[in-house]
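Yeah, one chain of the complex is gone here, protein chain that is, but the others are all in their spots.
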């Protein structure tokens, strides 16, 4: 139970991470059986935010960002900080200076189940952030915690090195060992969606394409004028 | 109590619907005696979203969009889908493919007391949506429900064929039989507001224009330096 | 306990108000010892909203804006209306016409622990507003209240003439008697941040700059591979 | 759209109302196809609260109980007041004096999507109340509204004369025209539950009684040690 | 802005405090013009909780109860601890040991805009507590704060020495300088309620007793069968 900073973690293949990022949150979430989604209270600070990277997990005391500073000492370019707190907080635990430090070390983005501040500056820097609040409330740097241990963030279990994908629809986590299988499933899904999209744009109905008229009948739904 | 899809509904006059849309949510809401507003938790996916159309109502099981597919089979151009669930859900019950299908059939917009996903794509398509959440959480297509029956959506009772008006301020429903009266009241209100606006811009005070100095006095409010 | 409209209040020096506004919410909040922040549920209607001014406080009945009209009769150019209600409300208590009236009298912005409406128009006018809700729900003009008495707004105590600073991160209140001290502390903080920013952008670590390696050790945090 | 107090409403048969009350909220809700449940935010003031009666609907302005007083002028013994507000409120719109007045006129209970106060007194009187908040915040008696018009209360549409059933699990509304069918369905359900209860108490498994082993297999769920 | 523990505060007369306590929260709140009520999210830990006493105010860091310990060093018998945090927290900042310490020093109760724990033990001890959460989440004892400075607790401004009244309906604060006037108003209100109660129990209608038939007519409310 000793608070610990783990320096070395295994990461997924960069090419695989890019492919998951290109697929997007909704597709990845479906491709892994509707698992791994963070709660919808996690919203991007600016609408164009988009990220895919390896999770460096951070467990902080509420209102204290000591461990975020510690985490930046062990990141590699392309990592995504995933921050949770030991009890709920909306304090602004991350701001412009930390964003500058992240950018200097190649951190690709931040996912934090707490608040952030200096959001105008973060938007100007183009540093993608998902948080559950925006708050100017500052923090201390005095309370211990851990880096790169398994955490729960916004209802999802995240282990160090898992792949994090974020976009306008939210954030999803893919366990590192599932990455290959999820890419296959995502590609299949995207190909199938492409075909379905063409048919729907041409005016075909979902009830016909997906065979739902039978489902409706089996469930006892009647049609009438 | 049989789940039912009603194919044919009465709709308001398209010209009347346009006039209500032009008046906007706040004015329409006032014009019908401050009734019919959906809860403020219903927010547009993109700020410029604006719609006016006839309600095609959809009652779904939570996390299941079978009945949205069924509804698209009975819409007419200009309709607005109004979706409620039998118990509360924030799942992403509507996404890009359904938006494409809606556009192919002339659906003017979506109002859903649940979540939506693929919001970047929906914004790019310009398909206006009001929802209570954004979530990548996908859905099944297996549970029965109804189309074009009276529903409650975000605290407001909506019947098929009622007029739905949505803009940056939210969503309001106008019962079909009230449309004519509401247009008259809205026009009167807009004309009056035009006159008041000119006086306020010229620096006259609301307390003078509306006769509020008397109200303040009657209520026992005192002025002092 | 008589409801009262106070016409004359003391205000801070305009140059001081400008300096606090330039420092921004996060810096001002830190500079006064992490006090005076309104709850993070208070959000700007448009992202670029930014204001600094003297508080004219308004206490309304929920869903009644009589006292906002009364307040506009006693404002001076540069003031910020700060509105609270005697019980919680999300009604749209302020809209375009009141915004026009505010602009005609030089009001610099609005902070309201309730709802607002006509948000598209307000954005077009560039009138900065922070509220806890957007709602078309209209209001009455019949219930008494007070202007320029001490109030609590979104969890912060606000007295007439206090300085209000608002930006993308939220809203903070500076007691009038603290203005000079806060400016000094904000300037020191900004200068220090400038130096820290340069070092962080150059890749130095926060754990080194702030001496956090010692803190981590003292708290029993261990590093391991 | 004129605010109206309707004196005369049709009510269900008292024996039928009693039978629905005996079945309880969960059974009645199932028996009418999982419809008509008020949101779970509606909680009884004391745990033993239980009621069944005919709805006298009341639409109030938020924080104003004028129309509750008006409603008591038109109730009959055994009625249940069902109160909603035109915008959200948690004010204590009903207290001990109104409870005494209700008891004097035979009102069987209160369902209110707002707050109540004097809860210790109400508990001592044994007057059953379901509300979404407890708050000492008092109200005015000045704003118009309606009695015995269709309303939406806590997400459910309620018409005057509908049957209201409340217990520890919440509140459900049965449309007056559905009462006979719901009683039949409730009786069937209760009989079936009685048989199932005996089997479950004897240690039979739900997966066997309900044939769920097949469902699990069809859905691809596997068993393993 | 130095964190400070103020040892000596002025208190109201014990007899006056008792009279406010006997009147109860709802009556006191009305008697001072519907002001001073804490938000309804503040609930008693056990239903029979009831208190009246002088406020000893405590401002803590979230999740840190150092200053509660400090406050017990300056209390007098009959005081009520009123605790707020510099940012929002639901942590269990007060438990059985602190309750024992409070009882040993005659503290009459606790009002805390945060969480508490050991609620079974607190109930057994009969120590009355109002909080916004129950949580076993423990706290540190390391962060500075203040005792007996003006604070905002659950939306109400509280100064040291103000009178706190709590019961099943919530918590209200009476500024020390208003105590005498509020007692007079509360007595008048109680006497009037006594007369009204008798008439309502005898079956007279509120619309007649309060003259509301005229109000209804003036507001345009019509009666019909």
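Every chain is named by a letter (A, B, C, D and E) in the order it is written, and numbering of its residues begins at 1.
The criterion applied here is as follows: a contact is a pair of C-beta atoms (placed from the backbone, for glycine too) under 8 Å apart; a residue touches a chain by one contact, two chains touch by 3 or more.
Fair warning: this is a prediction, and the values are worked out from it, not measured in the lab.
Note that the absent chain touches A, B, D, E when the full complex is taken as a whole.
Only one residue from A:34, A:76 or A:196 touches the chain missing from this view: A:34.
Where chain D meets the chain that is not shown, the touching residues are 25-26, 29-30, 34, 37, 40, 43, 47, 167-170, 172, 193, 196-197, 200-203, 205-207, 210, 212, 215-216, 219-225.
Seen from chain A, the chain kept out of the figure touches residues 1, 32-35, 37, 39, 86-88, 150, 152, 155-157, 178, 181. Within chain E, the residues in touch with the undisplayed chain are 2-8, 66-67, 69-70, 72-73, 90, 92, 95-98, 100-101, 103-105, 115, 117-120, 123, 133-138, 141-146.
Note that only the chains that are shown with their structure count from here on.
Looking across C-E, C-D or A-B, the interface that copies B-D in more than half of its residue contact pairs is found at C-E. Computed centre separation for the pair chain B/chain C is 31 angstrom, with centres defined by C-alpha atoms.
Counting only residues that touch two or more partner chains, chain C has 34, 37, 86-88, 90, 135, 137, 142-143. Contacts between chains, counted with the stated touch criterion, involve the pairs A-B, A-C, A-E, B-C, B-D, C-D, C-E, D-E.
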